[in-house]
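Every protein chain of the complex appears in place save one, which is left out.
The block that comes next holds subunit A.
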Amino acid sequence: MATKILLDKINVPGIRSYEVYRQQGGYSSVEKALKTMTPDEITEEVKASGLRGRGGAGFPVGLKWSFIDKKSGKPRHLVCNADESEPGTFKDRYLMEYIPHLLIEGMITSSYALGANLSYIYIRGEYMWVFKTLERAIKEAYAAGWLGKNILGTDYSLDLHVHCGAGAYICGEETALIESLEGKRGNPRIKPPFPAVSGLWGNPTVVNNVESIANVPWIVNNSGADYAKLGVGRSTGTKLISASGHIKKPGVYEIELGISVDEFINSDEYCGGMMDSRPLKALVPGGSSVPVLPAHLIYKTANGEDRMMTYESLAEGGFESGSMMGSGGFIVYNDTACIVRNTWNFARFYAHESCGQCSPCREGTGWLEKVLHRIETGQGTMEDIDLLWDIQKNIEGNTICPLGDAAAWPVAAAIRHFRDEFEYHVLYPEKVKNRDHFMNEPFESIKHLITN
């Protein structure tokens, strides 16, 4: 069995409650940190661990912490991003639902490292039951003296609140999250200034993903160097992967970074192979925002190397032939899936979730959705495919926040790798009008219709 950092206690009965969590050694990182370490020493350990942000961008956590403005003398805040709304990603929910105290422990230790005395967990509105779980856990932690004034008799005090969003993907973008937390409309801010300088109420703020923070107790209990021994190269440690789609065993898995994609999909320890033993057609390795990979680029990269579950290997080949680790939303498609339909589905999501602040994303996401819908329902033309390409190109890079890019990339990748499937939709409108068009007649079996 591979090393587990986050989920190794997940099957202990009652781990959700404070008593069991504590019996299992929970909150020891808080004791160690507050009693034996300075905040900067913790930051150094986290830096040494090489832990990268698990929310999508993969920015080194320790480095981000070291940017927080400590000179201004303003209060500092740690905000945990639990807005998890990326289609295909559900790992943070699993963690918070089944082992809520791990996050709270991480929040205390991390807040101490940052010198924050007021911290927040921002959770998406749809996770109402998890919100309640966290509220209960926080209450327990207060009662046991892990939160509040003078924790463990030291002069460190921390208040922690969990705040419930109202159901907006965009509030997962860190500056929109901060706006929302301040009680405003969740529009992303224009950067600079970055939150590390001016975040929540204008105070220096660090925003980190649930999983990022949940790794901190282990790093403090062991060491940054130990953490860095797991994984390969700049992809250290373990990663939660939300596996879904046409696989035998969908679910949340903790993997050691560096196993191969092949192993992850096909071994019994993880996804258990393809459902109904149908062939693999495509893979979205990191949530709906990352480029889709066609079958021949999944197990091997374009230059024939094994594709690994690491930040680097998944991105190998750039946009031409690679993808991204993203948030670890691993969606597997077999030959009955329709790429056009899937792309349209994602586009509909982005059109619905765009905050509408900047024109390319506001108008472009809606336009992409409409054109994709047209093609998918057999009303498209060949020019529409080029039009899609133009629209995504005009959005990408020209927007305030990365949601615009996230809407553009999947469309670009789908056209780049599956153009023939788009053409099929244009040439055989009657066939695609049946919603399940590739169910009985997978594209592979009718490809010859458009190759000549």
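Just so we're on the same page, a residue touches a chain if its C-beta (ideal position, glycine included) is under 8 Å from a C-beta of that chain, and two chains touch if they have at least 3 such contacts; residues count from 1.
Here is the rule we go by: contacts and distances are computed from a predicted model.
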item	value
Complex member absent from the view - protein name from UniProt, among "ABC-type sugar transport system ATPase subunit", "FAD-binding protein", "NADH dehydrogenase subunit G" or "Sarcosine oxidase subunit alpha family protein"	"NADH dehydrogenase subunit G"
Candidates A:Thr89, A:Thr109, A:Thr336 or A:Thr365 - the one touching the absent chain	A:Thr365
Residue of A:Glu211, A:Glu256 or A:Glu353 touching the missing chain in the full complex	A:Glu353
Among A:Ile190, A:Ala225 or A:Met439, residue touching the chain not depicted	A:Ile190
Hidden partner interface residues of subunit A, rising order	168, 170, 185, 190, 351-360, 362-367, 370, 374, 387, 390, 394, 397-400
